[in-house]
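Of the protein chains in this complex, all but one are displayed in their positions.
By written order: A and B. Residues from 1 in each chain.
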Amino acid sequence: MNEATNVVLELLPHFEGYVYPNEATPQPLWSVLIVLYPYITGLVAGAFIMASLVRVFNVRALEPVYRLSLLTAFAFLLCAPLPLLFHLGQPQRSFQVMITPHLTSPMAIFGFVYAWYLMAVLLLELWFDYRRDFVEWSRRAGGWKGLLYRVLTVGVDDVSEASVDLDRRMGHLLSVVGIPSAFLLHGYVGFIFGSVKANPWWGNVLMPIIFILSAIVSGIALCVFNYQVLMWVRRRTTDIRCLDVMGMFLFYALVVDAGVEALDWIHRVYSAEEGFQMMHQMANEKLFYTLNLGQALLGTLVPALLLGALQLLRRHIPELARRRIYFASAVLILVGVLAMRWNVVIGGQLFSKSLRGVMSYKMEFAGMEGWFMGAFLFMLPFIVLTVLIRLFLPENPPGGKTDLPEAAPPARLASQPGAP
Amino acid sequence: MKRPVTRRKLLGGVAAALAGAILAPAARAAKAAVRKVFVSSDAPKGYRPEDHQWAMAIDAGRCIGCGLCVEACKKENSVPEGPYFRTWIERYVITRPQPGSGESRGPAHVDSPNGGMRGFPEPPVPKEEIQHAFFVPKLCNLCRHSPCVQVCPVGATFDAPDGAVLIDPKYCIGCGFCIQACPYGCRFMSPVTHTAEKCTLCYHRITRGLRPACVEVCPTEARVFGDLKHAGPSDPIRQFYERNKVQTLKPHLGTEPRVFYAGIDKEVR
Partner (left out) sequence: MNRFLRLPPQILRLVLLALGIVGSYAVARHFLTPPSFGEYGFYRGAALGEVAARPAVLAGREACAECHADQVTQVAAFSHKGLSCEGCHGAGQVHADNPDVAMEKLHYSHCVRCHEANPARPKWHKQVVAKDHYPGDKCTECHVPHAPSEVP
């Protein structure tokens, strides 16, 4: 109906139809960094939920990945604000978000939710879980590592039965508090987009829910991925029972997530409000590959079928094949959720708010918003995680080789992953 | 601040009188320099934002699409070159329906070449096929419930007590959320300051008793500007409201714009 022309087009040929003059910038305002930001926060929230399955819901089979999930959440949380910070026009003023938070803005809550989640939930839970080990290790390890462990005990060296029992109860309490906090951390990220009523692609009540569900899916997938990679690096076998349970949770989370996302689409198609034509065009042209192929087919349908088949036929499939299927599904889901973030963030900026035109976006290689920076920021949490694993999930805990029996961390859980 | 300036001015005057006509240009230059220093370092004295309620109204039927307003705005506010506009003009060309199509009208062609700053070329369709064609000047809609102000995480953009929606350039962190939240595309990220920018209603002019630059240069009074707290019966802004049935842009979003339009079409978004 509304064919349109824009002479700006002749200069910047990546626009079709009419876009508001201020929208005719060569790059979308929020680009790859803002794609990564909800992706990384989602992985944090998901990995934490994964860990709380052990603590809160007492899923014993997942104990081998408990500490790994917590450390994963921690590593990714440390890196989560970086893309946000780098994309700011005036990053040196970012502290104002904490000093004068404008409480009607979803973004203003970021500083507080982040600080709460980092310091009151994740760090504390890790600390209570590790306190006994820190005391133990600080006695056995020498050099800078021993010093580090000693600093981390914060000077408390009480490892009596009663004290450790208190740690355990505190850890449980923090997990319980942590679940709504993880929902808050990621739900609010969804609300940043869902609250933009100016943008029919974003403004949607389901957005926070979709973000939380996809976060859980991606977080569990990341734990499956990390666990298998870690065990492969250490030349040890993964605990197949643990993987089966993770696969089960991954499957059900994926089904719920896909169900809610489908509901969102059904609602959009059925109500077909103003701007629906634009969305139609987006799904069929601009986002064809990332939406239909990346998000729907490879990221949802294929892993759902693979994992679903495993739920039914687990007994008939050999362990090695199961391990490979879990790994493949996890990777597909991680890619699919990244594609979903891309579709939300970039997709919402590929059409004009005049609903009369569309833009194209080709990512640059270099520069702040280019491939290089994106890849770096995505790799960073893995690098941090490697360091954390070296320090806090060692193959041979400090002193363990010489004077400790095999079950190195004497905590109540068999925290050492992979012990078959 | 004020005293040394007047003294300098006075000194300049004395010097000019002594030196006579030869030195007059130098004195004038000095006066200009002094004025510049004075004006750029301080806000207008005696302006109380609570005493005013500024409003702008647009009569699209009077706009001739000359683009003087866009050009004046760019100059007045040092708006960066390129796709950055605090105000712009859109041209709507609505075609006649194909004979026998059963439609009431054909497709609408909308354009805004360079924001309309240099006027508009021939329309993309021949004259005989045009059912309606008109221009629509756009600017910040001065929403009563501004989505942009609502989402600013630090309180760097705000509704001033006099009705202007402003950005604090020293406080904006450049997150771009307000730009995403504005339904009218009226904000942009300045490539110069790396903060968000928008129409200020020429705040530096209206606080000194001048009219906004776009209103000042508009040759057809398509833009009407006034102070609702001091509008007499003959005031153009009051007459505009009395003379016209008006509408706002995207009313379904509940932003309640305070920029009213007369003479626009359903195609205008």
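What we mean here is this: contacts are C-beta pairs under 8 Å (C-beta built on N, C-alpha and C of every residue); 3 or more make two chains touch, one makes a residue touch a chain.
Bear in mind that the values here come from a model prediction, so they are computed numbers and not experimental data.
Residue-level contact of chain B with the missing chain is found at 25, 28-29, 31-32, 35-36, 39-44, 47, 49, 61-68, 72, 75-77, 91-93, 119-120, 122-123, 127, 130, 133-135, 155-161, 166-171, 200, 203-205, 207-208, 210-211, 213, 216-221. Looking at chain A, the residues touching the absent chain are 95-96, 98-100, 102, 119, 124, 128, 131, 154-156, 158, 163, 166-167, 170.
By definition in this document, only the chains that are shown with their structure count from here on.
Listed in rising order, the residues of chain B touching chain A in the complex are 83-85, 88, 90, 107-115, 121, 124, 138, 147, 150-156, 171-177, 179-189, 193-196, 252-254, 267, 269. Every residue of chain A that touches chain B in the complex is listed here, in rising order: 1-8, 12, 18, 20-25, 29-30, 87-91, 93-94, 96-97, 100-102, 104-108, 110, 192, 195-199, 274, 348-349, 352-356.
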